[in-house]
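Complex shown without one protein chain; remaining protein chains in place.
Take a look at subunit A:
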């Protein structure tokens, strides 16, 4: 077993997409461990607090008229002219990786254990050592067309500070309404339509003393973790799907064990979209987006060895914690296969919790029947009285409902 560190740099990140053809940043064997740094793609909402003085963050976010360190952001076109920028922001998350796993083949399952998660402190002169995050009530949020106060619609950025001195919690520092921002290439972004555009704080009006009586308990986790899908070379990082990705479940934190079906040789694991806290549903469109570093362990389960284990028949992501198993239902379990060529944008027109609930039900039923050997009737009775369904997210195009079943139900004499 070896333990390596993967820092963030323009060479170790890819922005806004999963890809089976990007060169791996690291190659590991089953059983190896890695410490992986991740950056939030919202760091530029407050450059001073989240980027300034941090060599890794500065190198990734660097963007002047002459030089854009990471040009492609999203799975869209990379040849201009652009509406929003290279990659067109079809996919937004800064992902570190990919990590290739030796010997991984389609049909295998990759287990990823999160051993630890730590926040990434600010390096700026004024805020050194303190940790910050950004929450954006964005145009893709569930609330956006249903606002009651003026101006309608509007996007609001709230900057939080994460306090880890005791029981970790986040506290709001200030917020502002998004104003059109001009990027170094001269493209104006009237809404938040492209990731990593530095917000010019001279153009926004900061409001302090907000959420002054509120402490948000921290739930450090990675919103986006997953493997490269096989269907396309560049796949938007926004909709979660059968190889994981932007699941946005806060339970995927320290101690979690995620299982993903391998779709391409080498598996190609990437991680990013770090969150300090998020509620079930991620209602406004984002969590408290905070750069984090994680310790991971990778275990490859070969296809031939799956029968008779709890991984038998798994063709979608599964979470195991000390207490429960969770399954992720999506509007489309594999939207890339279901929706064809335009899937990556088309999926946003189909978002529905009703379909996601249906999918979660089917996945749990399959698990109980295949893995626990229950009859269909037993499985359905148990799902009604012993499984809990919750709303994972309603903002990632392919909406999610998770179904959780507690392990102590099976602890028996």
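As a working rule, contacts are C-beta pairs under 8 Å (C-beta built on N, C-alpha and C of every residue); 3 or more make two chains touch, one makes a residue touch a chain; residues count from 1.
Operating definition for what follows: contacts and distances are computed from a predicted model.
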item: Name under which UniProt lists the unshown chain, selected from "AraC family transcriptional regulator", "3-isopropylmalate dehydratase small subunit", "D-methionine transport system ATP-binding protein" or "Phenylacetate-CoA oxygenase subunit PaaC"; value: "AraC family transcriptional regulator"
item: Options A:75, A:158 or A:224, residue touching the unrepresented chain; value: A:158
item: Contact partner of the left-out chain, one of A:190, A:279 or A:313; value: A:279
item: Selected from A:116, A:200 or A:388 as touching the chain missing from the view; value: A:388
item: Residues of subunit A (touch criterion as defined above) contacting the omitted chain; value: 135, 137, 141-143, 145-149, 156, 158, 160, 170-172, 175, 177, 210-217, 277-288, 339-340, 342, 346, 349, 352-355, 357, 361-362, 365, 369, 374-378, 380-391, 394, 401, 403, 406, 408-413
